[in-house]
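Okay, so here's the structure we're looking at.
Apart from one protein chain that is not included, each protein chain of the complex appears where it belongs.
Chain IDs A, B, C, D and E follow the sequence of writing; residue 1 opens each chain.
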Amino acid sequence: MKLSKPQLIVNGKRIDGRGPQDLRQIKIEVGVLKNADGSALVEIGGTKVLAAVYGPREVVPRHQEQVDRAIIRCRYRMLSFSTLGERKSPAPTRREIELSKVIREALEPAVLSMQFPRAAIDIFVEVINADGGTRTAGITAASVALADAGIPMLDLVTAVAVGKVDGVIVLDLNEIEDMYGEADMPIAAMPSLKRITMIQLNGVLTPDEFKKALALALEGIDKIYQLQKEALRKKYVEIEE
Amino acid sequence: MKLSKPQLIVNGKRIDGRGPQDLRQIKIEVGVLKNADGSALVEIGGTKVLAAVYGPREVVPRHQEQVDRAIIRCRYRMLSFSTLGERKSPAPTRREIELSKVIREALEPAVLSMQFPRAAIDIFVEVINADGGTRTAGITAASVALADAGIPMLDLVTAVAVGKVDGVIVLDLNEIEDMYGEADMPIAAMPSLKRITMIQLNGVLTPDEFKKALALALEGIDKIYQLQKEALRKKYVEIEE
Amino acid sequence: MKLSKPQLIVNGKRIDGRGPQDLRQIKIEVGVLKNADGSALVEIGGTKVLAAVYGPREVVPRHQEQVDRAIIRCRYRMLSFSTLGERKSPAPTRREIELSKVIREALEPAVLSMQFPRAAIDIFVEVINADGGTRTAGITAASVALADAGIPMLDLVTAVAVGKVDGVIVLDLNEIEDMYGEADMPIAAMPSLKRITMIQLNGVLTPDEFKKALALALEGIDKIYQLQKEALRKKYVEIEE
Amino acid sequence: MSLTPEIPVIPKIKLDSILNVVSKGFHIDKRPLLNYRSIEVNKNVAPNADSSVLVKLGHTQVLVGIKIDVGQPFPDNPEEGVLIVNAEYIPAASPSFEPGPPDENAIELARVIDRSLRESKAIALNKLVIIPGKKVWIIWLDIYVLDHDGNLLDASMIGSMLALAQLKIPYFEVDPVTGNVKVDKSKRITSLPINRYIATVTVYKIGDVLLVDPTAEEEAIASASLSISVSEEGNIVGMQKRGLGFFLEKEIEQAIEISLNKGKELIELVKKFAL
Amino acid sequence: MSLTPEIPVIPKIKLDSILNVVSKGFHIDKRPLLNYRSIEVNKNVAPNADSSVLVKLGHTQVLVGIKIDVGQPFPDNPEEGVLIVNAEYIPAASPSFEPGPPDENAIELARVIDRSLRESKAIALNKLVIIPGKKVWIIWLDIYVLDHDGNLLDASMIGSMLALAQLKIPYFEVDPVTGNVKVDKSKRITSLPINRYIATVTVYKIGDVLLVDPTAEEEAIASASLSISVSEEGNIVGMQKRGLGFFLEKEIEQAIEISLNKGKELIELVKKFAL
Partner (left out) sequence: MSLTPEIPVIPKIKLDSILNVVSKGFHIDKRPLLNYRSIEVNKNVAPNADSSVLVKLGHTQVLVGIKIDVGQPFPDNPEEGVLIVNAEYIPAASPSFEPGPPDENAIELARVIDRSLRESKAIALNKLVIIPGKKVWIIWLDIYVLDHDGNLLDASMIGSMLALAQLKIPYFEVDPVTGNVKVDKSKRITSLPINRYIATVTVYKIGDVLLVDPTAEEEAIASASLSISVSEEGNIVGMQKRGLGFFLEKEIEQAIEISLNKGKELIELVKKFAL
């Protein structure tokens, strides 16, 4: 039974106490797995996503390989207990299939695939806990994992959602805001190069609201970008020392 | 709930006004698709079937290829909204799997497969609207599409059903006659060569009724054959002009 | 509805009249199929299992082959009508997938796979009637079928279950004893070499009970081993004569 | 996608020798072309099935088993029980069969048997109703091809007919309040009511010659086959042409005649086995 | 696993010539970059569907059909009917499409259409309730791509909108005792209530140039695309970036402007067709 919509903005504050332009608390850990060539765990509010990268490696099955570039293979998946409500069946949903593509296409523009003809770069995004923004956290984690794997990239890719809740344009929606808000717009970009590599809109915005939301997303992306770089620096500086 | 059987023959006329030996109205269009190497749309009464052909082309996956001949691959399929009643699930039914084989085997004897070793000829039959005789319309359409694709053949293949309804042997059953009749016998032949390439009987016939029905089917096939040739002529003469 | 547990041991006798250390009646037939390279039918009490072997033969698909050994492929399967109760769906159950592995690993130590690099040895175990002990009967049958196919082995593999019912350690459980007993422990061994190649325990045993049960199983295995050899001798001596 | 099957490579010399024998009117095992191989049956081979039979037709072996359960009728047939026929070519049966769900050949075989039984009204499905529109008997008839030495469809129909003829309906009680059906398979009283016996005779074409019951070797060089199901009354109750080749009208008429004759023989045999 | 698609090898000379034409402001068929090809529709092409339409956008052909059945509402939306959008690229439509269940491209297309319709409340799902919480109308909207010559998503939205606009709800009666719903599809009284018309305009990027409605040849060399769904009120009701490339912020703003303009045109056209 759908609960009746709660009031999402009270006295200018959001349901979790943030202002409209605030990110949730973010934690980025690099190199959390031994076997994967690269890995990262991103926590943003209650959302927790693990990304792992293998590659460049040989393509199996062979017929998938491309003579002039590495192929990128990507799977986004929610663990069976990662969502509220009943256990999720492990069979891939249509949503997971779409998001695997969307995440791959958000990362493709940054990866220098041409340097590894006939190879594969495999990206696995596993949602451990879902509280809104799992695809954007997945992109943020995957690009750190790619860097951790030593895959050459033009820039990191950083993602966050913006949206509209109770008529207000807000940054970094949580699950409740996503569910009851008027619009949810996940965006990914290569922050230094100002290139937008992913944009989806689920909901209704006027052209003006859209412009405002896009600008807010890019601000949020810049902040998360600093955290990504810091997390990578921390791992690699520690190692060098 | 099965409706009680309607009377199918009244005063020698069938439920749609035809005599026992009449075909429904037939329309054959050639080359209806841009990408396919050959294509045809066949309408016979309320039945509407699209056939498309690709080939001869490379076989993927490779292990299917045969060193001394082209393989023919064929899929018969009903679109989800093509039948009366509820939406049909897109998963292939056992009936569709069987008919894909039956249609392929109806066409195989006419195709000069030996001319294209290691190649594939792919035939796709899509039922857009089903009102009886979809497999026979599919064969009729597919052989025109093969010709349109320039695949060398000994002859066209032409198909029609005969059957028994209210005790009368009739030509070209519609859906109601198929459902409530005593027998339905789809037949395909290479008309000039008098070779029968498909025959199925679903129902009960005495040996005498069978003989009569077979003769009637071959008559119907001859008529449809003329329409096939005319449709092909029309396209290619028009082009030449 | 689960029936209430019947009394399984009455006056020292089991529900089918056997003593605790008795095997059921066993029949082993060799070479029951024409096409398979080797085959055997094993009946033990009401359980009836067919095993067939093909190989060593070429590996399809190619990527499965191993450069230094033959691969063994094994499928254990229950026919749809082989069990009590409703018809079993033909889709492989998790149990069947596990037992296919367990049976393969019971046979692997005996097969001289290194003699056939890049080849496959395929083993099909089909349960025709299930009355307890189908996996062990399957192993017993498969090793005879391997011998019948002329696959070189260190020894035959022989299997039987032991268990605990109404507190008593018993040999060769039937379906009822398996269902209502306290423990079921299928064991396979290469009898001449005293090598144990499969052991599973489903139930609870004290360490002492375990020791006693293992010894009893090895006794039972020795008896069945004689029957396997006799069945093979019978076929091959008959042929020589 | 249905796909042209790989035609097994038969050495030229062997091919010629088969053609030569066949053209003289004999099978390679010296039978006349229109004779079946010896037929053996073992009944009740799978006691957990509600009916089962192993049919050996020469070296071809087919195992047919039936499970009968209580279930719902089809919505468009509320006053009839349900017959569901499945077939599987187990990978043990031939080096060319692969494990996995039934392929198009197995599906076609099952559907031809199903249609022949259904259209001929061979079994009285209308007597399998427990509570009209709600509860009926479901007959699951499963055909497993164990060893493939040719002519699987004819052997499968023998096995199916025989398994059906042996099937006994279990004792049951309907709870008058809940409508639940309690089945006791340890007691069986009535036999499944058989309206008529059916046989399927498949006529194969090798070169210009028509024959029945080929071995696998012969079957591999047949260009086409025509399976004709006949009833004990001499009616034609099902047909299916298979294979890459064709038939002339005259050949079809011959095939019909052959099937009516041989079908009568097979039906007699099955009736004898059923006793 | 989502997988980098194989980029079709286009001969260098052809590639250059396309780029050259595009950079001069034209499609290879000489249209201005922001013009759509001719759009034709055939209504009721599949009479067994409850609504159907064939859309031809240049050589691209998309067949959209609807079945409307009675079913249960989603538990979290008991007071609304259900819209289920599926899409399939049939293998006839392009030499590179393979038979099988819908791939990620077809799934994405269906989901973008579904979200745009749903989020904009284009159709009044709340008026499709028969018995609240128990029985509602389920609208199955199936999109088949028959011939792929570029810009499938825009064509699919035209077809979807038009098929919905033509859909008539069947006559039905609710049995007051059992709650069963009896549907009579031979009588249809009410049209599906449409709240607003929607169009999807996909802006493609070739080199630095933005354009709409490319042919398949042009589409193959586009680095990225941005599909923007707009409502007749001029709101943005859905977006999806696709492809291996990227957009700059300025390009996105241009794309929005293009989509608002072209969307208005498309909506006018669909409304005209719907009459």
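Worth a mention:
Here is the rule we use: contacts are C-beta pairs under 8 Å (C-beta built on N, C-alpha and C of every residue); 3 or more make two chains touch, one makes a residue touch a chain.
Owing to the predicted nature of the structure, the values given are computational and were not obtained by experimental measurement.
Every shown chain touched by the omitted chain in the complete complex is listed here: A, C.
Touching the missing chain, out of A:90, A:150 or A:167, is residue A:90. Touching the omitted chain from subunit C are residues 1-2, 64, 66, 69-75, 94-95, 97-98, 100-105, 108-109, 113, 122, 183, 185, 190, 194-207, 210-211, 214, 218. The chain not shown here touches subunit A at positions 33-36, 39, 46, 48, 50, 52, 54, 57, 75, 79-84, 86-87, 90-91, 122, 124, 126, 128-131.
FYI, only the chains that are shown with their structure count from here on.
Touch-path distance (fewest steps) from subunit B to subunit E is 1. Graph distance from subunit B to subunit D, where chains that touch are one step apart, equals 1. Greatest centre-to-centre distance from subunit A is found for D, with centres as Cα means. On a Cα centroid basis, the chain most remote from subunit E in this structure is C.
Multi-chain contact residues, meaning those touching two or more other chains, occur in subunit E at positions 99.
Residue positions of subunit C touching 2 or more other chains: none.
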